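Apart from one protein chain that is not included, each protein chain of the complex appears where it belongs.
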Amino acid sequence: MDTAATEARKITAAADSRSDIAAGREYLTFTLGAEEYGVDILKVQEIRGYDAVTRIPDAPDFIKGVINLRGTIVPVVDMRLKFKLGKAEYNEFTVMIILNIARRVVGMVVDGVSDVLQLTAEQIRPAPEFGGAVNTRYITGLGALDQRMLILVDIEKLMSGADMALMDAQAQSLQ
Amino acid sequence: MSLRILAVDDSASMRQMVAFTLQAAGFEVAEAEDGAVALDLAQKEKFKLVLADVNMPNMDGLTLVKQLRTLPDYKFTPLLMLTTESTPEKKAEGKAAGATGWLVKPFNPEQLIATIRKVIG
Partner (left out) sequence: MSMDLSRFHQTFFEESFEGLDSMEAALLRLDPADVDAETINTIFRAAHSIKGGGGTFGFTAVSAFTHLLETLLDQMRSGRRAVVPELVNLLLRSVDAVRELLQAARDGRAANLELIAGHQLALEQALAGPATPAVPTVVVAAGGEPAVAAPNRGWRIRFAPHPGLFRSGNDPLRILRELSGLGQLRSEVELPAPLKLSATVAEESHARWQLELISGASEAEVREAFAWVEDDCELEITALAPVAEARPALTLIQGGRAEAPVAAASAPRWTGPERRGGNEATGSIRVPTDKIDVLINLVGELVITQAMLAQTGAQLDPVANERLLTALAQLDRNTRSLQESVMGIRMLPMDFVFSRFPRMIHDLAGKLGKQVRLETQGADTELDKSVIEKIADPLTHLVRNALDHGIETPEQRRAAGKPEEGVITLAASHRGGNIIIEIVDDGRGLDRERILAKARSQGLEAADTLSDAEVWQLIFAPGFSTAEVITDVSGRGVGMDVVKKNILALNGQVELASQLGRGMRITIRLPLTLAILDGMSIAVGNEVFIVPLAAVVESLQARPDDVKTIGHSSRVVRVRNELVPLIDLHELVRLPGGAVGEHNLCILIESEGRKLALGVDELLGQQQVVVKSLESNYRRVPYMSGATILGDGRVALILDAAELVRRTQPAIAA
C-alpha cells in the first residue's frame, strides 16, 4: 500500500470513534436473508470459507464454536442463526467475514458477501426508528445506492453487546 | 571522516538517548557503562570526544577524566561531564579534574547536539 493510501486509512480510522460520522467511508456489504448490510471495511480483516469449527460447551446456538486462525483461537458467530434469517447451511459456498473489533478477532457467517462500496454523506440517511432483524441501536444509518438499500451496522457495538455472548462481562465493561 | 564519541553513563536509557541522538546527527558512538570500561576503551581507540556521567560505579566520571588527561592521546581532547549538579563547587571539581565543560541534566537532544557541535563542530 502506498503512503498516501495508508494516510487516508489512518484518517478514516481516526474518525472512527465518532459513530455519527458515517460518510465518505468504505463499506463491505453482505446479505442476510433478503436484507443487505454494510460494515466499515476497516473492521474487516479477511474473508474466508467456513472451516471445521470446534464446538464450545454452554454456548448459544449462534456461536458455532472456535476455529484456528493461523494459531489464534477465534470464535465464529452465525448471523443467520442470531437473526433467524436465511438458511443456516454449511457448504463450500458458506462464507465467513473475519472482523477485527475492539482488539479482538471474530468470525461472522453470513449468506453472502457482495462488494465494497464507498458512500458519501448524501447517500446516507438516518437510521429508522424501528427496523428489520438487527436492533436499531446497532444501526448507524441507511445507505441508498441506485436501487439498493444498505443497512449500515456498527459491527463493533453489535459484537460487543451482551446478547452476543462473545465476551466476559468484565471485557464488555472495558469497551 | 566520521567522528567517534565515547558516551559513558551507568544508566542504559541515558546512554541510549545520547547514542541515538548523536548517531542521528551523524556521529559514531561507542558506549561504556562506567569509568573503568570507558578508560579501557579509550586506551584502545582515540575518541574525538568523551561524554561522561559523574556518578557511576567502579570508576566515577571525575576519576575517569583525571585518568584520561594523563594519557598522551587525551591531553587536549574535549571531555564533557554529564551532571545533574549545577552548583559551582561541582563544576569546579570537574574543572580541577581536567574536564572541558559540562552539560547539566536534564538536557534534551537538541541541547546535546548543540553542545557537541560547539566543541567539535
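For clarity, chains are labelled A and B in written order, and residue numbers in each chain start from 1.
Please note the rule applied: a residue touches a chain if its C-beta (ideal position, glycine included) is under 8 Å from a C-beta of that chain, and two chains touch if they have at least 3 such contacts.
Remember, predicted model here, so these are calculated numbers, not experimental data.
Q: Over the whole complex, note the residues of subunit B touching the chain we left out.
A: Within subunit B, the residues touching the omitted chain are 1, 3-4, 10-14, 16-17, 20-21, 24-25, 30-33, 37, 41, 44-46, 48, 53, 55-57, 69, 73, 75-79, 82, 84, 86-88, 91-92, 95, 98-102, 105-110, 113, 118-119, 121.
Q: Considering the whole complex rather than only what is displayed, give the residues of subunit A touching the chain that is not shown.
A: 52, 54-59, 65-68, 70-75, 104-106, 165-168, 171
Everything below uses one rule, namely that only the chains that are shown with their structure count from here on.
Q: What whole-number Å value describes the gap between the mean CA coordinates of subunit A and subunit B?
A: 58
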